[in-house]
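Complex shown without one protein chain; remaining protein chains in place.
So, subunit A:
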Amino acid sequence: MAPKQATRQAITLKGSTALVTEFFKYAVNTILFQREVYPSDDFHMVKKYGQVVLVTQDLALENYLEKILQQVQKWILTGSVTQLVLAILAKDTRTTLERWVFDIKLVEPPADSKEVTGKAEAEIQSEIRAILKQIVSMVTFLPVMQEDKVFNILAYTSDSADVPAGEWEDTDPLAIEASKSQQVKMRSFSTDVHRIEAMVAYRYEE
């Protein structure tokens, strides 16, 4: 019984990791589209999670995200990443305008380890859908960013994480000064293994 359950756990972790990584891909694409970091002509519509999601067609950007997400997936698998941040910066001044934060938590299996209560895929998808919709709706109140924008993806990892040499570097957190920022917590979703909580902080000066 025990080994069987262990195998099942392993598979779930892997599946959950893939799910979370995939969610990041669509969330990042949605943000890049909605916040007009890239021109809207570069995006095309894709059916995903039972809704239409806009995904970039720009090959360079696609590859860039792909490389990042591959590494993120490895980190999630080993549990060494706690947070992913998509920061949107002004191109000229390099000031951070928005920070889209995704906390990644490991869900501890309940202490009284009974049969793992599998969460239905449909349920997870509807949670993901809710987050993506929320990202879209954020546009209504987030300040309009007039300037040219670039983005940056930060991964908050543990010190022990394997870092591919030369590819990932320690960086500035690209934080926004407390006095000049506001933030909104968004929905979360969870798989059996992971729990993703989303939040956006944006520069807001009166």
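Following the convention adopted for this analysis, contacts are C-beta pairs under 8 Å (C-beta built on N, C-alpha and C of every residue); 3 or more make two chains touch, one makes a residue touch a chain; residues count from 1.
The definition used in the following text is that contacts and distances are computed from a predicted model.
The subunit not displayed here is recorded in UniProt as "WD40-repeat-containing domain protein", chosen from "Exosome non-catalytic core subunit", "Mitochondrial import inner membrane translocase subunit", "Protein FMC1 homolog" or "WD40-repeat-containing domain protein". Looking at A:L61, A:I124 or A:L142, the residue that reaches the missing chain in the full complex is A:L61.
Seen across the whole complex, the unshown chain contacts subunit A at 36-39, 41-42, 58, 60-61, 64, 67-68, 71, 79-80, 82-83, 99, 101, 103, 105-106, 148, 150-161, 163, 166-173, 175-179, 181-185, 197, 199, 201.
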